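Partial complex: the chains shown occupy the same locations as in the complete assembly.
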Amino acid sequence: MTSYQNIEEEAVANWHKNGLRVPLFEVDLGQAVYHGNYFHIFELAREAFLRDMGYPYRRFMDQELHLTVVETTCSYRRPLHYDDLIEVHSRVLWWRRRSLAFSQNIYRLEENNEPSLCTRATLNMVCVKFSGKPTTIPDDFTTLLKAQDIQQIEQA
Amino acid sequence: MTSYQNIEEEAVANWHKNGLRVPLFEVDLGQAVYHGNYFHIFELAREAFLRDMGYPYRRFMDQELHLTVVETTCSYRRPLHYDDLIEVHSRVLWWRRRSLAFSQNIYRLEENNEPSLCTRATLNMVCVKFSGKPTTIPDDFTTLLKAQDIQQIEQA
């Protein structure tokens, strides 16, 4: 895709970028992606983010941990259609001892070759054991977050 | 289900209520409903809400209209599991000429026979033609909203 500078008042440097095409099975009878299915697209991008960061999600699961989603906000500005060529931008907004938040934006490459911001989401997650009990995020993961200068929020 | 009085500081009178069991296919490998699939449950409840109100969603579609989702927030307080007996409470929060917002809460009947609030969501929707172009909500629908004393927000 082309330049994302000056889009939506936010620096795009340091965002992880993941390109894909919108699958047919995510689209509903209104010809746009079903609102609940955008979370599939966000998930694929977070998987790629974590893998590229050197800490694939499976590594959480190998420790019998999940990052469970506890809050989402999603703004659907422009509907995504079947076969749209999109790029998902993802970053960790902040993290605490047991929780973290992702910011994720979906851009579509329009016919004029310019990207347009279509969907914005924030997902708050808590690290839990397979039992569901909240627990501390693994140290070797927070080390990577610190290395990326991601904001750590102090505990209240 | 039993009494919902004094739950979460909100009067439960005037909420539409729809009971169901959590289907197996909505649950992911973490043993809870996948975060994007709660929107299936909310949709089933809105369908029942509109039908019981005398304006089934199909009536929008027969006029070549959709209520397209433009913003969602969802707070996942307690995970829903397979076969949980739940009750979804739904109401229209406000409406404008071309848009409206739903508030929807999912309660689970716990083993002590008390309901607990598990999931809270707000969904903002815009009335659009099949072409995607925003349009006015049909008069016969807003008449029903007025009859329910649902708050109309003035246009800016």
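Letters A and B mark the chains as written, and numbering starts fresh at 1 in each.
Convention: contacts are C-beta pairs under 8 Å (C-beta built on N, C-alpha and C of every residue); 3 or more make two chains touch, one makes a residue touch a chain.
The shown structure was predicted, so the numbers you read here are calculated from the model rather than taken from an experiment.
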Q) When 2 copies appear, how many make the full set? A) 4
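Rule of thumb we're sticking to: only the chains that are shown with their structure count from here on.
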Q: Quick one: report the Å distance separating chain A from chain B, using the average Cα coordinate of each chain.
A: 25
Q: Spell out the residues on chain A that touch chain B in their complex, using ranges where they run on.
A: 30, 32, 34-40, 66, 68-77, 79, 123, 130, 132
